[in-house]
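What you see is the complex with one protein chain gone and the rest in place.
All chains are identified by letter, namely A, B and C, in their written order; residue positions are counted from 1 within each chain.
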Amino acid sequence: MSDTLWNRRFEGRETVPLFESYNASIATDRFLADADVAASQAYARGLHRSGILTGEELASVLRGLEIVRERIRQGENLDRFEDIHTAVEFLLLDEIGEPAKKLHTGRSRNEQVVTDERLYLKKMILEIVELIADIQIALIQAAEEHDSVVMPGYTHLQRGQVILYAHYLMSFFWPLERGKARLRDALTRVDVLPLGSGALGGSTIALDREYLGRLLGFGNLSENSIDAVSDRSFILEVLGVLLLILLDLGRWAADCVLFASAEFHFLDFDDSLAASSSLMPQKKNPDILELVRAAPGRLFGCLSQLVLVVKGLPSAYNKDLQEDKEPLRIGVSTTLDALRVVALAIPRIRPRPESMARAVDDSLFATDLVDYLVEKGVPFREAHALTGEIVRVTGTPGRCLRTLSDDEYRSFHPVFGPDVKDLFDPQTSVRRKRTPGSTHPEQVREQIEQAKRIL
Amino acid sequence: MSDTLWNRRFEGRETVPLFESYNASIATDRFLADADVAASQAYARGLHRSGILTGEELASVLRGLEIVRERIRQGENLDRFEDIHTAVEFLLLDEIGEPAKKLHTGRSRNEQVVTDERLYLKKMILEIVELIADIQIALIQAAEEHDSVVMPGYTHLQRGQVILYAHYLMSFFWPLERGKARLRDALTRVDVLPLGSGALGGSTIALDREYLGRLLGFGNLSENSIDAVSDRSFILEVLGVLLLILLDLGRWAADCVLFASAEFHFLDFDDSLAASSSLMPQKKNPDILELVRAAPGRLFGCLSQLVLVVKGLPSAYNKDLQEDKEPLRIGVSTTLDALRVVALAIPRIRPRPESMARAVDDSLFATDLVDYLVEKGVPFREAHALTGEIVRVTGTPGRCLRTLSDDEYRSFHPVFGPDVKDLFDPQTSVRRKRTPGSTHPEQVREQIEQAKRIL
Amino acid sequence: MSDTLWNRRFEGRETVPLFESYNASIATDRFLADADVAASQAYARGLHRSGILTGEELASVLRGLEIVRERIRQGENLDRFEDIHTAVEFLLLDEIGEPAKKLHTGRSRNEQVVTDERLYLKKMILEIVELIADIQIALIQAAEEHDSVVMPGYTHLQRGQVILYAHYLMSFFWPLERGKARLRDALTRVDVLPLGSGALGGSTIALDREYLGRLLGFGNLSENSIDAVSDRSFILEVLGVLLLILLDLGRWAADCVLFASAEFHFLDFDDSLAASSSLMPQKKNPDILELVRAAPGRLFGCLSQLVLVVKGLPSAYNKDLQEDKEPLRIGVSTTLDALRVVALAIPRIRPRPESMARAVDDSLFATDLVDYLVEKGVPFREAHALTGEIVRVTGTPGRCLRTLSDDEYRSFHPVFGPDVKDLFDPQTSVRRKRTPGSTHPEQVREQIEQAKRIL
Partner (left out) sequence: MSDTLWNRRFEGRETVPLFESYNASIATDRFLADADVAASQAYARGLHRSGILTGEELASVLRGLEIVRERIRQGENLDRFEDIHTAVEFLLLDEIGEPAKKLHTGRSRNEQVVTDERLYLKKMILEIVELIADIQIALIQAAEEHDSVVMPGYTHLQRGQVILYAHYLMSFFWPLERGKARLRDALTRVDVLPLGSGALGGSTIALDREYLGRLLGFGNLSENSIDAVSDRSFILEVLGVLLLILLDLGRWAADCVLFASAEFHFLDFDDSLAASSSLMPQKKNPDILELVRAAPGRLFGCLSQLVLVVKGLPSAYNKDLQEDKEPLRIGVSTTLDALRVVALAIPRIRPRPESMARAVDDSLFATDLVDYLVEKGVPFREAHALTGEIVRVTGTPGRCLRTLSDDEYRSFHPVFGPDVKDLFDPQTSVRRKRTPGSTHPEQVREQIEQAKRIL
């Protein structure tokens, strides 16, 4: 049963159940119930101020909507309604009778749905930002706890240079910080009240939109009623940002899965994060981390879906836009779940410093060797080529560099002195880095302090 | 509660409810219950043949699985299980006790899940192919019913040439036929039994895989156990095909929405397909058609999600692959819904021949004019250029071409005779087309016959 | 020929031309030449300050780089180099000899490429913002020029309410304004100097990164060297924003194509925007507008490509990231082209007020009829239902509402008076809208003023 409130236009028409159910969005849009009630209460106040509702009617509507919200929260079956807006209006009619018939005066579902979505999204963005901060705190704590642990830093999945594990951990802090910044920026586009736009041309009621905005906590009013009812870019933007956040979390999870393999074994993860195999009893699989690695898939699905839906649509509201609700709901809930899981997971993943140290073979000091030569006056390109030759001749990986004698070094270049051996120490290596943002322990310390200041 | 059947590996571990629920796929994979029971029954027969199960145990398992299927069909709450495989095995244990503990001998969930998915998909593909045929029949019926109706054919949304409405309708038949062919081709890749692949290396039980394949109706056996448990390209291929089908349906729906606008008004659609506006009482909106237009969005979302999930994964099974279930389920159900809706919608959309005829203005005969000149010996490029000039001078659109006098025509080129006026008739115009596949009524007739032969 | 400067590591290796060409990015990254030269000049100054380059060497390097830039601008063939960084360094060596060998001291291509990309993108974002402003100005001019033209406003592609053409035009202003805001926000993430991050762990040279940042005009320094060399989210974010902008332009173009059809004929477009048909001489096809409608495809392709590339990568630099250049270059150039085309196209598209007015049939006043009843005290839902009935009985579309007699109106409801006929006038209808952001001429006027203030 759909739009029975206003269907005298189609009186006597055949109803096709398949069409009715295909048309309905109620299976999806229950998550907007609270927002729809809140927006309806504000609208009722607006109607009262404009003289459409009497004080008594307003009181009745406000009270009735409270009851409606409670009924829905208690699990009221809404399947008989087309959508959440119809459901709320109907249930209100059921509760308070006549005054309910005035609530929709001058209002359109076209503006209602985006008002609801924006209210919902504003709340969710704040929740997501907080959850990100939880993860950031966990990262900082782990970094501080293990602040002297060294490990190989990789590029191309080949060992590159010695880095601090804390530096590695902090490399996830900043992407998340950007994620928060992007969300806050997106919030300024979400934080716009469409109510008062009518179906597409504005309202004939002299609504005080500023007042409505204040009631609902919106910072801005939409500037053009056509734009207000048809824009979905605020959802696309947020989905895009959430995708970036999940790509970052997914990269962290992929690293963890890799580092937890028997071959790397840089990390131990708690049994609570693991699953066994139904067939292979020895397995301790990092299922939770793998699912986090997969999570951006869902977000990208949501984004792709909505991009395809809006493409090619004519201006103003089209029913196709109903297909924004599923991506919105799934995009947000997928993100919330992944963030919560990661925040709990970080402290359950512990580094194995001795494994990491074992992986710091001499090849990782090759850059230090180059720098040594540069410091002794060899032009960089020659120093680089020479070191490449030393590495090639001695063979990698292993303990090659430290086993060469002083004479052998000098046979490569006369500037080599016995102090070359001082290079081959991980702590020395990280301390040779000097730039802000580098893996030098002081710089990592400063980085962590900066991170704390931000939070 | 997850993997309690086999968790002695992790005895005494802390359980984190959030991780448990994040890990579980039971909320999604209930749709595989029937397939999982069928595959388990076949597997039990295989175990019996290999001597793992006694005749009595087999009978008990088979009967127990029937009951399990029924319990799930009746709505048994499965939330306490990790996934559908665990649920079926547990419920079986609950029903028949000890023999249930042997069912999983040598079997892995890695092979189970793809066996289930393939069984499910084989069934769904056949259903989809049948639904497509329903739509094709509806198209043929509509084409035959309105076989003499003419309309403007558009390119660039500008009027191009006169065509038959039946020819236009049939232009949707062939894409759907390709959709069926693609599905049938994909079916050969779906129709492969993975069972017997174990976790990744094969089974130590001397399973008769041919026998298992016959029992479950599979046409082929997987050739490599690693490939068998990790391949998801059969799902990606099907999602891709379904996307193409929905893009075709979506284009049909987009045309209908356009042709149902007041400006075109080539089509009337039944009230059952329409929805009204909550604010504008005059509206008769083609909501159902708009939702069909939007439907490819969902498929593209499913496809994009799964592509992103599988990208970058290491070989063999990874938990990430669990994220194939939601795209599979939603992709299939979205397609089924859209196909059913369109099959019902086609007979509820009626052409308005007089509106179409009114839109056949003289500009649509310009190509006929070119052809006329070519037939009289004017080289094509000159004929084309000359006609362009005539159109420019007389102004379009409207009845321009027929209002020029014979003398005026001759002033453009001496080959013009009074017979030029015979061109300006829609039925003549479509009959001038001669090639197979053209809009000539005989060719359209032949096209429809060919379509019927195919079905 | 690749990395010959530093290949002593692989001395004597076989070279496989196919691998060499597959590895090279020089075919793509020429667009970064200016940025690479500028970044190298700044880096040279940094090296000088750190004592690596003497004043003389610095002068030589700076001058040499000027020449290199000029050679590349003049079209120097760079095919023999692996990438733009190698090309610049080699050409410099060719120009100035020895000092060139010091330029790369402590520098990595990993940081170079993102420094270049960020420099490039900063410049392009400003250019795009300016081009958007050009379009906005064109929209305002068109809106002011045609400020009293009325047209039907559509939802579901069905006529809904009367709106001002100027209001419709301005509905594209605000999405573009959001596009600019998103770009400016993204700019804060782009405007970060990675130089000084080395390969992944920072630099052993005591580089003054603040100084480098000032030289290159960066507002911020990267905080973590691993993050600095591996992050590509700044490109993904910008591509996402450009996609949203092109979706807006594409919707405008789609509307224009539709409104330029013979059936709507709301717009005339200049011959310069049109193409003819190679076969149908009468055609005036809106090719340019159709290509703008298609433009988001390219952006979405770029975004999807890069999302897939980064997914699943391990931390820090991987060669896969080289695949960011093509999406970056194509994404930016596609946007620039489309923006320039639209800015030129807007003044070449003229409304046809009389066609628009003709399309304003009586059904568009149905909402006014509802409001009339509400003002006379009929509850909204009854007023809506009653009007629906009137519309159904009188039949749409057409001049139905104004032809009913006063008695007939009263037969529907006693509150109807003769003043009901005053409703059926387009200018009256738009003036009945009262809310800020509505289509009321005063509100549209105010909207335009607000838009001007913003620019």
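Operating definition for what follows: contacts are C-beta pairs under 8 Å (C-beta built on N, C-alpha and C of every residue); 3 or more make two chains touch, one makes a residue touch a chain.
Just so we're clear, the structure is a prediction, and the values are computed from it rather than from any experiment.
S.K.: Determine which of the presented chains are touched by the chain that is not presented, and list them.
M.R.: So, taking every chain into account, the missing one touches A, B, C.
S.K.: Just to verify: which one of B:Asn110, B:Gln282, B:Gln305 or B:Thr334 makes contact with the chain not shown?
M.R.: From the options B:Asn110, B:Gln282, B:Gln305 or B:Thr334, the contact with the absent chain belongs to B:Asn110.
S.K.: Give the residue, chosen from A:Leu212, A:Leu299, A:Ala366 or A:Leu404, that touches the chain omitted from the document.
M.R.: For the chain that is not drawn, the touching residue is A:Ala366.
S.K.: Decide which residue listed in C:His48, C:Arg69 or C:His85 touches the omitted chain of the complex.
M.R.: Candidates C:His48, C:Arg69 or C:His85; residue touching the omitted chain: C:His85.
S.K.: Of B:Leu157, B:Ala275, B:Ala359 or B:Cys400, which one is in contact with the hidden chain?
M.R.: Looking across B:Leu157, B:Ala275, B:Ala359 or B:Cys400, the contact with the absent chain belongs to B:Leu157.
S.K.: Can you list, in ascending order, the chain C residues touching the missing chain?
M.R.: Residues of chain C in contact with the hidden chain: 2-3, 5-10, 13-16, 18-19, 22-23, 85-86, 104, 106-110, 198-199, 254, 270-288, 290-291, 293-294, 296-298, 300-306, 308-309, 312, 318-320, 322-323, 326-327, 337, 340-341, 344-345.
S.K.: When the complex is taken as a whole, what residues of chain A touch the one chain not shown?
M.R.: Spelled out for chain A, the touching residues are 154-161, 257-258, 260-264, 276-287, 290, 304, 307-308, 311-313, 359, 361, 363-364, 366-367, 369-370, 384-385, 387-388, 391, 396-397.
S.K.: Can you list, in ascending order, the chain B residues touching the missing chain?
M.R.: 5-11, 52, 98, 101-106, 110, 153-157, 160-163, 167-168, 170-175, 178, 181-182, 185, 188-189, 196-207, 209, 221-231, 233, 236-237, 240-241, 243-244, 247-248, 250-251, 254-255, 258, 293, 296, 300, 304, 307, 310-319, 367-368, 371, 374, 379-382, 384-386, 388-389, 391-392, 430, 432-440, 443, 447, 450
By our rule, only the chains that are shown with their structure count from here on.
S.K.: Taking each chain's centre as the mean of its CA atoms, which one is farthest from the centre of chain A?
M.R.: Max centre-to-centre separation from chain A belongs to B.
S.K.: Cα centroid separation between chain B and chain C, in whole Å?
M.R.: 33
S.K.: Going by the touch rule set out above, which residues of chain C reach two or more other chains?
M.R.: 154-157, 160-161, 258, 304, 307, 311-313, 367, 384-385, 388, 391
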